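Left out: one protein chain. Kept in place: all the others.
Each chain carries a letter (A and B) given by its place in the written order, and its residues are counted from 1.
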């Protein structure tokens, strides 16, 4: 997430009484997690095994528990509980606002858009031209909806990321600073749920169509003109190409890349990256023709064992 | 869908400047897609491989791109873009109406029916005697709900069919002219979604019970006294017999026929027609006892390979 107003690293060090190493004159322009980081961003790291990755990332300022060697031009802020300061900064820049009215005063709705009865339009949400928000749908805070989009009744867009930090006291929730961005000509079916990104955006590409009860996790990015049948689930941060077709009840794990023009047959489960243009099946899935061959081999095996004469019968 | 007022084929030919072949004095009484067609209906066809099926169907009038030979008594309307005219006629006869109020003025609700807080009753919807529409449920336009039906809170009935025509410019949506028809004594669980038929009806038979988060696709027809457990999905136009039992998370593909008294164990995936009275399991499913045999064979195989001594150890 971009900050509305940059923060100077010295003001941060003073405020939280942190030791500062490296660049003492840096303005932080955004807050991100490691997966989405850009120059100017502040990130945090608290496990030594991720130190190198964090220090070599595009991040300009790193909250870190130890005074390690600082790459040129970057700033380290040494602190006992990096996540706590990170999460507090996100919360201050994205304070939780209660949705007291059906349509927020801070939302912007194009005059040609249609909002049906009891649909909720959240704080700072945007609804584009000729778009339709169905009855009882929920459009969460900061959601951006393009032109010609149809959100069927009862869909729930822009809810919190399912993202927690494990601590000795239980799971601590990350405040999600990301958004859901829905491009032009998209359709979202009844009962779909789409989570906000943790620090980046969840994106549905132009012309893509979702049937009912599809779930899209935090920070996932779908390409253009995809078709997702009912009850499909895409986990967090997975990137799906253009013109991908998923039949009913397919599930895709997190952090994967699905190539353009992939077809996934019904109920497939995806646990690894998939190559463009191919057709997959099974859980865990493989190329469809290989999976068909495996199924045939198993059928033959079972029949063979069944018909095998008892030993000594020859 | 039936037309409220028949259309004469000559008026259609004049209005869209189409060449007319065959019967010049026909009144069109309905508009349908090929799967649901009846005598008096207008259909369209735009792919030569479906010409024969369309011409031999019950349809009385066919929008078609070529002047083929016309069967006796039928009317051909020759046009460059049959789907566009078809879709425009459906839209004219089923114009989209925004749901501005919680209960539509055009809905009819039996005096003994109960509609809970914030439930939406759509345009021209009908709710029968002693039926209960739970809080925050959505009953879409033209839905027919019988007597003694319970719709649990948050169920979403009668939303658009997930049905698109692929074009060079992306997916074009068919305007759904069908309805959802729910017979007496049915129960629909919280969070269920049921799509309207594209041109025919989606039907839930008398006494059938759906648990939460079940999805029923456009034009599917369920028989009487079925039990569908949570998170089951039935794709478009599939026909399910009476007394069918589906355990949780079963998925059934489109255009299939499931016989009476079939039982499907949890998580089964159905890709072909199923015979009455049998029990199935697996994805793709087979008869339960065969699938159990295959599972046992695989378990034996894996154990055998594990215990096989390395070659040369004899």
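Just so we're on the same page, contacts are C-beta pairs under 8 Å (C-beta built on N, C-alpha and C of every residue); 3 or more make two chains touch, one makes a residue touch a chain.
Since the model is a prediction, treat every value here as computed from it, not as a measurement.
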Residue of A:74, A:215 or A:237 in touch with the missing chain, whole complex considered: A:215
Residue of B:101, B:225, B:257 or B:279 touching the missing chain in the full complex: B:225
Contacting the left-out chain in the complete assembly, out of A:99, A:130, A:257 or A:279: A:99
For subunit B, the residues touching the chain missing from this view: 114, 116-118, 132, 134-136, 150, 152-154, 185, 187, 189-191, 206-207, 209, 211-213, 224-225, 227, 229-231, 247-249, 266-267, 283, 295, 298-299, 301-302, 305-306
For subunit A, the residues touching the chain missing from this view: 98-102, 118, 120, 122, 136, 138, 140, 154, 156, 159-160, 162, 164, 170-171, 173, 191, 193, 195, 213, 215, 217, 231, 233, 235, 249, 251, 253, 267, 269, 271, 283-284, 290, 293-294, 296-298, 300-301
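We take it that only the chains that are shown with their structure count from here on.
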Between subunit B and subunit A, distance of the C-alpha-averaged centres to the nearest whole Å: 31
